[in-house]
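Removed from the display is one protein chain of the complex; every other protein chain stays in position.
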Amino acid sequence: MYSFLNDYSEGAHPLVLDALIHTNSEQTVGYGLDPYCQKAKDVIMNRIHNHDVDIHFLVGGTQTNLTFISFALRDYQAVIACDEGHINIHETGAVEATGHKVLTKPHVSGKVTVDMIREILQEHPDEHMVQPAMVYISQSTELGTYYTKDELQALFTFTRENNLYLFLDGARLGSALVLDDAPDMADIAKYTDAFYIGGTKMGAMFGEALVIVNDHLKKDFRYHLKNKGAMLAKGRLLGVQFYTLLKDSLYEDIGRHENEMAMIIREALEEKGYPLYMPSTTNQIFVDLPNTDITKIEEQYMITHIKKLDQDHSRIRIVTSWATAEEEALRFADFIKQL
Amino acid sequence: MYSFLNDYSEGAHPLVLDALIHTNSEQTVGYGLDPYCQKAKDVIMNRIHNHDVDIHFLVGGTQTNLTFISFALRDYQAVIACDEGHINIHETGAVEATGHKVLTKPHVSGKVTVDMIREILQEHPDEHMVQPAMVYISQSTELGTYYTKDELQALFTFTRENNLYLFLDGARLGSALVLDDAPDMADIAKYTDAFYIGGTKMGAMFGEALVIVNDHLKKDFRYHLKNKGAMLAKGRLLGVQFYTLLKDSLYEDIGRHENEMAMIIREALEEKGYPLYMPSTTNQIFVDLPNTDITKIEEQYMITHIKKLDQDHSRIRIVTSWATAEEEALRFADFIKQL
Amino acid sequence: MYSFLNDYSEGAHPLVLDALIHTNSEQTVGYGLDPYCQKAKDVIMNRIHNHDVDIHFLVGGTQTNLTFISFALRDYQAVIACDEGHINIHETGAVEATGHKVLTKPHVSGKVTVDMIREILQEHPDEHMVQPAMVYISQSTELGTYYTKDELQALFTFTRENNLYLFLDGARLGSALVLDDAPDMADIAKYTDAFYIGGTKMGAMFGEALVIVNDHLKKDFRYHLKNKGAMLAKGRLLGVQFYTLLKDSLYEDIGRHENEMAMIIREALEEKGYPLYMPSTTNQIFVDLPNTDITKIEEQYMITHIKKLDQDHSRIRIVTSWATAEEEALRFADFIKQL
Partner (left out) sequence: MYSFLNDYSEGAHPLVLDALIHTNSEQTVGYGLDPYCQKAKDVIMNRIHNHDVDIHFLVGGTQTNLTFISFALRDYQAVIACDEGHINIHETGAVEATGHKVLTKPHVSGKVTVDMIREILQEHPDEHMVQPAMVYISQSTELGTYYTKDELQALFTFTRENNLYLFLDGARLGSALVLDDAPDMADIAKYTDAFYIGGTKMGAMFGEALVIVNDHLKKDFRYHLKNKGAMLAKGRLLGVQFYTLLKDSLYEDIGRHENEMAMIIREALEEKGYPLYMPSTTNQIFVDLPNTDITKIEEQYMITHIKKLDQDHSRIRIVTSWATAEEEALRFADFIKQL
């Protein structure tokens, strides 16, 4: 059974694995203070044309979100997300467990909008309510859509004017980076207070690179990292991986590949007339199918059930990755067309 | 300016104050282990025909909610409320600050329904999402409505079947206790896992009496109380007050009085044709008025702005209390009629 | 049985009670924004010759400690106390429950010293250990001793130089204020970053007045207060009480009285040759007695067992208060002499 369940079904991209193998026997100091982490930081700083940022490497996405959000917020402050935000639904209350409410409004194409934030601010005028202090967005979004450069800039302008931090979760950043009107990494560094470059879902064995741009969010972050159990002893493993992913175009190559594989499948679904839930151009396809067809698909493929729509139809999710072979994508597309 | 802002604008009901005065110079042990707390517990146990409960006295409502909810839930568990639930909006994220997500759906007449809970349960199937473990309701509700005995029983049956605790916030319990089809205190003890009998908003100087019915929620609660800074040194102040309120019908008398005062005002509003937001029969009236009339009211009365409805209309809240003199209620009713 | 268990065995000082009675029926706004809280703040600011402080009224000592300490510290920061510090032993882990380690060294006469702090700082050099960020002291101390003005100044100088906050718990402040070489309230405001003026143990029915001097610790404290369940609805109860205690010399009168009562008892103990554990000049006497004598005492008096010393001896604590009648102190002194 071939799996389109998610983008972390395999280990690491071969080039990342090679880098781990070749550096395996070297001795380095621990906790991210090694030369590989420094090299990885350097390539990130060069990419964003900004050397005045702090960069930290963490192991996973939920860990990165809870560690950074709890660092940035005071006890009585809340983070704004859309209802489909990963921190709101898929992290088992990890952000709340650090003491912070997640304030939400229904998403617009999987995204947070300025109107949504403005409305939440108006609803929270005084000290009897939590104080909204951060906006959390994902690029690409949980529903496979993405923020354009203009949208990101508009969000940042508004959050800046309203004394809110803007934090971008880039678990699947590569899939959006390669889209035409999407912000590149330098844009993201310019239009957020902090963001993370996802590794786990983008070809690393594991790891996320958190880039803190806003000076107010830098001091003592390593203490916080350790305090949350998020400082990896062999930190160099993260440095080696991110250096490999980001030193040239590998990260974008992976993003482009997974999007292309997804588009092969999307076209088959559209040709077949299945309604797409979202017009995704990234590596996650949400589509509504008759249950009978889903049953047939599941005889040969692993996909994710998202939601029962009515007695006879359900929404499913199909995800491609760096590891999705073109022949598998084509075979799946054919299979769909013949349903 | 006469205030209809809330039900805690004055100090204590004269009988409660008298009891505090008369016991003031007595020596007792601290922390709620004194004879007055015991007497207060006894009258509560007699009222609910159940001596197998644990009763603790706390100072305020938010304190009681955060202390009890954080006691009952594990780190990964969430509490269900309606969107207007006090813990969701008016406690500055106090429940989240103890580590727990508040899961909400839009209220139905200010209330939580079985359907709402069922839907939330269906949306939280596995360990990647918080685990709903408690339902929080208020009697009377934040919008002045109340649960009937049948409604409470239905909620309890469903929560019991689904392994959820049912917790009732009785900050304004007295206002509902005196209504015909509402559950009495014994019913509430029968159809919840825990509830609290509000004092602060019901004529006490301060204080809330938490009644824990479910055996699983009893052990070591006094440790937790102290751990959350919620164990009053001079605990006997709480015992004295609740004994006074509950030893005969004072608590209900207060509830009846504040409802009657509210109905005098409500009738004037209805006569005048102002649309009530909710058909409240308790001491909180939510009503929609032209801004011009609100301006006139505010020249002589203090009321709460709830929400701007459109360019010309807003929703306000009027609250009566044990201290609302009938002549003031009548004078306000007249004033409204002459707007 | 007369109780020397503690200084919160009775209700409120008669003058405080009177003030509560006389203001009981007035309507005020809630949450500490009323005129009485303002008047209480004014008298405090006048006493300390500093109007650039923030003052908040809370209900109890553990609540005040946990609320303020958790406000001042980041997740990875710790508070330094001596091993006998109230927050370290007698608050059921309330400070840790807000996420912060309490770092301790053995006390010197019940006190924290500069050497102690310096040693702790040296032991915590990097991000693999918590970061000491605050020093917590009590005046008078848990063992009945007190910091002289010079000692307080030395602590403040050192903490300031080392980027640590100095927070003074004044649960029993009045008993130290009246001692010759002790700092007065203005000194305390000058040589701490924040302190609280205890009410519960000093003749108030309940309540503590937190004075925040350091500008960095002021912003949004009311949000935090509510978030921790520590904002009293009828805040004016606290304002009325502190205004009464502090508007003239009542607070000091109470402190002087309880010290004098303690000295009557101390003299009897010394005359009898019982070794004092600490040379207390405040209202707490720690003394080591044969168990046989303790048994006799307990037939007529309530006192606190502190510690078993050996097979035949134990340490006990005797506490006087605003309510200790001179005739009772004298009677107890006689009783001791005749043991």
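Letters A, B and C mark the chains as written, and numbering starts fresh at 1 in each.
The rule is simple: contacts are C-beta pairs under 8 Å (C-beta built on N, C-alpha and C of every residue); 3 or more make two chains touch, one makes a residue touch a chain.
Every value quoted in this text rests on a predicted model; they were computed, and no experiment measured them.
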Quick one: which of A:K234, A:K308 or A:K337 touches the chain that's been left out? A:K234
Full-complex touch with the removed chain, picking from A:C37, A:V53, A:A78 or A:A94, is A:A94
Given that one chain is not shown, which residue among B:Y36, B:F71, B:Y147 or B:Y274 touches it? B:F71
Just to verify: which one of B:S9, B:Q131, B:N259 or B:S321 makes contact with the chain not shown? B:Q131
If you put the missing chain back, which residues of chain C would it touch? 75-78, 89-93, 96-102, 127-131
Could I get the residues of chain A that touch the absent chain, sorted low to high? 2-3, 5-6, 8-12, 14, 17, 20-21, 23-30, 59-67, 91-94, 97, 200-201, 205-206, 223, 226-234, 237, 323
On chain B, the omitted chain is touched by residues 31, 70-71, 74-77, 127-128, 130-131, 220, 222-228, 231
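Everything that follows uses one rule, which is that only the chains that are shown with their structure count from here on.
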Using the contact definition given at the top, which chains are in touch with both chain B and chain C? A
Counting C-beta pairs in contact, which chain pair ranks first? B-C
Taking mean CA positions as centres, which chain lies farthest from chain B? A
Distance between chain centroids, defined by C-alpha means - chain A, chain B (Å): 42
Using mean CA coordinates as chain centres, what's the gap between chain A and chain C in Å? 50
Check each residue of chain A and list the ones that touch at least two other chains. 75-77, 127-128, 130-131
